[in-house]
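Shown here: the complex without one of its protein chains, the others still in place.
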Amino acid sequence: MEAMLHITTLHYLVLGAALFLLGVIGVLTRRNVVIVLMSIELILNAVNLNLVAFSRYWQGMPGHLGGPGALHGQVFAIFVITDAAAEAAVGLGILIAFFRNKETVNVDEVNLLKW
Amino acid sequence: MNPPVATPFFFYLLATTMIVGGILVITRKNAVHSALALITTLLAQAALYLMLYAPFVAGVQIILYAGGIMVLFLFVIMLISIERAAKERQFNKQWLVGIAAAAALGGLFIAIYTTTTKGKTLFPEGQVSYGESQNTQAIAALLFDRVHGTYMFAFEIASLLLLVAIIGAVVMAKKRI
Partner (left out) sequence: MLFLDHIWLIPLLPAVGAALMFFFGRRLQKSTVSAVCVGSVVLAFLMACGGVLQYTNWGAANGHRPYEKILYTWLGTDTGHLNYQKSDGTPASFRADAGFLLDPLSSIWLLFVTGVGMLIHIYSTGYMAHEGGYYRFFGYLNLFMFSMLTLILANNYVLMFVGWEGVGLCSYLLIGFYFHRKSASDAANKAFIVNRIGDAGFILGMFFVAWLCGSLRFIDVTGFARDHAATLMGNPIVTAATLLLFVGACGKSAQLPLYVWLPDAMEGPTPVSALIHAATMVTAGVYMVARSNALFVLSRESMLVVAIVGALTAIFAASIGLVQNDIKRVLAYSTVSQLGYMFLALGVGAFSAGVFHVFTHAFFKALLFLGAGSVIHAMSGEQDMRNMGALSEKIPVTFRTMLVATLAIAGIPILAGFFSKDEILWQAWKFSPYLWAIGFATALMTAFYMFRLMYLTFWSPSRVTSHEVEHHIHESPKSMTVPLVVLAFFSITAGWLGWPASLGGSNHFEKFLEPVFANAAEKEAPPANESGLGLTEYLLMGLSVAAAGVGWLMASRAYSNAGKGYTEPIAAAAPPVYDTLLNKYYVDEGYDYVFTGRRKLGDVRLGVMGLGEASSWFDSHVIDGAVNAAGWITRSTATFSSWWDKWIIDGIGVNGPAILARMLSYPARLFEWGLVQWYALVMTAGLVGFVFYYVYH
């Protein structure tokens, strides 16, 4: 109970792991490619959550990464968000081209990579 | 030291919102519903960023993710026809194996967290040594300050990456180049 009420970095890590697993399940099991892309966003957000949580943690630590200036995690989170935006743009472009050619959004109906 | 009551409350509220939203994202038939659930999750996460004293990241999360990326998703969903996909089978043939693999991964997480945290409090909450109002300036200094800008080059590369992504998205989405 004590551990439950006192919110530590571990709580955030567990939450991030849960989101990550949800994203993995979505990526591995859904057929709709739009939802697969959304699941990837979930995974990225789980990572972001971890990064920001560790940034908060390191701010209380001494050393060259820690201390008051330990904002590297947040900067990384921003880079990840940037990548997520780029990934979403390219992924949705691929999705449109894919839909135009195959008249479907089901990812398991495309197996051109075979052999 | 008594722990503040509000912090665990909001943490669990927001965590529950995120977990429920994540489950909804991966289970809804209609992609629009999934997108709305995802927005909910992202907004809750932005609130969590605030709780972690990262207001700039929270702002970026709301503006870029919930505002930009999700609008992009909704546009695409409207561009393509999702009625047929909504009526079809939602999960692929390997769904059981996929869930098993995810469960194995989850088991591994649990095992790691439990074994490494046995008897001690790992990763205690760090102390915030500066005011929230300085957060944005500090990040900006890291990104493009001439003296402390550790990530200046990476920042420029990221902008180039975005440019390439825009051009690539346009090229792929266009009917004829």
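The first chain written gets the first letter, and so on, giving A and B; residue counts start at 1 in each chain.
As a convention for this text, a contact is a pair of C-beta atoms (placed from the backbone, for glycine too) under 8 Å apart; a residue touches a chain by one contact, two chains touch by 3 or more.
The structure displayed is predicted, hence computed values, not measured ones.
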item	value
Shown chains touched by the chain that is not drawn here	A, B
Candidates B:Leu72, B:Leu105, B:Met152 or B:Ile166 - the one touching the absent chain	B:Leu105
Which of B:Ser34, B:Gln61 or B:Asn92 contacts the chain that the document leaves out	B:Asn92
Residues in chain B touching the chain absent from view	92, 94, 97-98, 101-102, 104-105, 108, 111-112
Residue numbers in chain A that touch the chain omitted from display	24, 27-29, 36, 107-108, 110-115
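Note that in this section only the chains that are shown with their structure count from here on.
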item	value
Centre-to-centre distance between chain B and chain A (centres being mean Cα positions), rounded to whole Å	5
Chain B partner contacts - residues on chain A that touch it in the complex	3-15, 17-19, 21-26, 28-32, 34-35, 37-39, 41-42, 45, 48-49, 52-61, 66-69, 71-72, 74-75, 77-79, 81-90, 92-97, 99-100, 104-108
Chain A-facing residues of chain B, complex	3, 7-8, 11, 15, 18-19, 22-23, 25-26, 28, 31, 34-35, 38, 41-42, 45, 48-49, 52-54, 56-57, 60-61, 64-65, 68-69, 72-73, 76-77, 79-80, 82, 84-85, 88-95, 97-99, 101-102, 105-106, 109, 113, 117, 121-130, 135, 138-139, 142-143, 150-151, 154, 158, 161-162, 164-166, 168-173, 175
